[in-house]
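Only one protein chain is missing from this complex, and each of the others stays in its spot.
By letter and in written order, the chains are A, B and C; residue numbering begins at 1 in each of them.
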Amino acid sequence: MKLLYFAWLKTKTGIAEEEVTPPPEVATVAELLAWLQTRGPGYADALADLSALRVAVNQEYAKPGDPVGSGDEVALFPPVTGG
Amino acid sequence: MKLLYFAWLKTKTGIAEEEVTPPPEVATVAELLAWLQTRGPGYADALADLSALRVAVNQEYAKPGDPVGSGDEVALFPPVTGG
Amino acid sequence: MIRVQQDDFDVGAEIAALSAGNHAVGGVAVFIGVVRDLAGAAAIGAMTLEHYPGMTESMLERIEAEAKDRWPLEASLIIHRYGRLEPGERIVLVATASAHRQAAFEACEFLVDWLKTKAPFWKLEESAAGAKWVEARVSDDQAAARWHAPSGARDSDAAE
Partner (left out) sequence: MIRVQQDDFDVGAEIAALSAGNHAVGGVAVFIGVVRDLAGAAAIGAMTLEHYPGMTESMLERIEAEAKDRWPLEASLIIHRYGRLEPGERIVLVATASAHRQAAFEACEFLVDWLKTKAPFWKLEESAAGAKWVEARVSDDQAAARWHAPSGARDSDAAE
């Protein structure tokens, strides 16, 4: 699974993108976020407030219950502030 | 008094502008229009439908009861269709 | 700023000049009116815009001042052409610059609606059937009426 981080999520995790292999019980966006929070202090900090977080799966906005799988591109970013 | 005609008013009267000296009892826009209607067939035709007519006195939109005098510039034109 | 002219204008240069050196501008709303070649079903060859020199300029200045009263504009520009214009040619440019996009949009639309209904321009359209003066459309009056202040205090310049 490919993970992408944008804006201050990238600053806090320290990386722009990475390949990960979550444990098999991670099947939804919510479960993925919960697992990411356990991966170290940078991740815990970046994912401390899930209400400030938006998730896209394969470049489509996703909800907490949406499925994620090994071939997916999952992006984490704050609410957009463009234009 | 200087009179200006625009758009189809100019076509019907046959002139773009003229200097006129109305009789002394002509003191308002409405009286001026009534006098102009008597000046010939072109004028009668141009001024046949006063609801299709707009009048400006000294470059300000005027109402039928507004005063007109010898030094004024009075313009007659149809409702605007610009832009 | 307002200009009434026969010549075409440079859209890019005019818009750039509007906010040049003023870093309080966050957005510029622009409208460009273009001669269409269809009015109803009849193809139009070209049109001639007649105006009332002097009154046109003073009315445009008044309209622009009113927009600046009603919205927080950093700058504004109205250019209106007159004379003979072919299909595809630009007729009018209205541009409004503001810190906020909402103010820029509203002021721009307000000015365009006024130009269409109050500014002393008359359109003579050429078609296969000959030249014909365009009659005022009710829909234009309605678009402008949306902007009327309830008091009507500033509408003393309008006879209708």
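One rule holds in what follows: a residue touches a chain if its C-beta (ideal position, glycine included) is under 8 Å from a C-beta of that chain, and two chains touch if they have at least 3 such contacts.
Note that the coordinates shown come from a computational prediction; the quantities given were computed from them, not determined experimentally.
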- Contact set of the excluded chain (shown chains only): A, C
- For chain A, which residues lie in contact with the unshown chain of the complex? 4, 6-8, 11, 54-56, 59-63, 75, 77-83
- Task: Just the residue numbers, please: which parts of chain C touch the chain that's not shown?
- Result: 10-13, 15-16, 19-21, 23-38, 87-88, 99, 101-102, 104-105, 108-109, 112, 116, 143
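Here is the rule we use: only the chains that are shown with their structure count from here on.
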- Query: At what distance in angstrom does the C-alpha mean of chain C lie from that of chain B?
  - Reply: 26
- Centre-to-centre distance between chain C and chain A (centres being mean Cα positions), rounded to whole Å: 49
- Task: Return the distance between the CA-based centres of chain A and chain B, expressed in whole Å.
- Result: 74
- Note on the structure: Check: chain A positions touching at least 2 other chains come out as none
